[in-house]
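Take a look at this one; I'll ask things after.
Removed: one protein chain of the complex. Kept in place: all other protein chains.
Up next, chain A:
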Amino acid sequence: MTRASMARKYEPRKAPAKKIATSAMIASLAAEGYDTVSAPFGEALVQAARKDDRIVGLSADLSKYTDLHIFAQAMPDRFYQMGMAEQLLMSAAAGMAREGFIPIATTYAVFASRRAYDFIAMAIAEENLPVKIVCALPGLTTGYGPSHQATEDLAIFRGLPNMVLIDPCDACDVAGMVPEMLAHDGPVYARLLRGKVPTVLTRHKPDYKFQLGRAQMIREGRDVLVVSSGIMTMRALDAAERLAADNVDVAVLHVPTIKPLDVSTIVAAAREGGRLVVTAENHTVNGGLGEAVARELMLAGVHVPFRMIGLPDEFLEAGALPTLHDMYGLSVARVADQIKSWL
């Protein structure tokens, strides 16, 4: 009980169309109108592991919630249940990497970035060991409140030398990032979408394929350039279709690798045609993609109108995810409205 809880009142929202409850943590991310793939990470990992016996999987009591259970079932002797001990998870992964293995360590993004940070920094990153940290519930993808909402994970890890950071958009990205992060000889932090994951990018760009370190133009447009990562690319693409009806032509540049950033592609796109540049990220506006892009544009001397879509510098509310995405500006409608208001 704090003063904030004493001040809080229950006031039902005005006329909800239908009752929506906080979804269970294992719920998949909703994206209307898209096909879904089940557990793309687990399936891709099993495929890769069949070809490379250095790959081992470790989890801190969250294998089912990170789709690592698919790997555990397929290759039980290569799966290590480390228990509810994230510091141990990261240290032990470092130890296995020292012995020549490629460990995949999974947990929730909050626990990796907050609880186990020093272990990732010193035992893994400082020695540039090939540990792949794959974490569910990135940004605002659960309504459980700040204990499970990793709204600042990328800001935390961007400061860490040697780390490669991936923020995938959909099932294509999640499946595509697996072989690429395994091939990278160093530590990787990847945000994970799990469960039934929508297939988005190939519908908008049929030949799309995830490439580590590469930003890719998914949709061309004359008026606005959205530079986005993760699920916000999905939101941006849907918002672009809505805005097209209002004769606003929106380009969407998808940046699934946050570090190293594909600076030349981003700068070249921003230079083109005097468009409004909008960054969109499922992350606090502090220290994520938006600020990284702003820096690069400043350094490159690109002076364009610039706006950021992202989560506010706050501990977020609990509730149903669609409500929260609407509240904090991540829903398709809010993305479209914000862009329109800036034109």
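Rule of thumb we're sticking to: a contact is a pair of C-beta atoms (placed from the backbone, for glycine too) under 8 Å apart; a residue touches a chain by one contact, two chains touch by 3 or more; residues count from 1.
Quick note on the criterion: contacts and distances are computed from a predicted model.
Engineer: According to its UniProt record, what is the protein name of the omitted chain, chosen from "Ectoine/hydroxyectoine ABC transporter permease subunit EhuD", "Lipoprotein", "Putative aliphatic sulfonates-binding protein" or "Transketolase"?
Structural biologist: Record says "Transketolase".
Engineer: Which residue, A:31, A:45 or A:96, contacts the hidden chain when the whole complex is considered?
Structural biologist: Of these options, the touching residue for the absent chain is A:96.
Engineer: Using the definition of touch stated at the top, determine which of A:29, A:56, A:293 or A:336 touches the missing chain.
Structural biologist: Looking across A:29, A:56, A:293 or A:336, the contact with the absent chain belongs to A:56.
Engineer: Could I get the residues of chain A that touch the absent chain, sorted low to high?
Structural biologist: 56, 80, 82-83, 85, 87-88, 90-101, 103, 118-119, 121-123, 126-127
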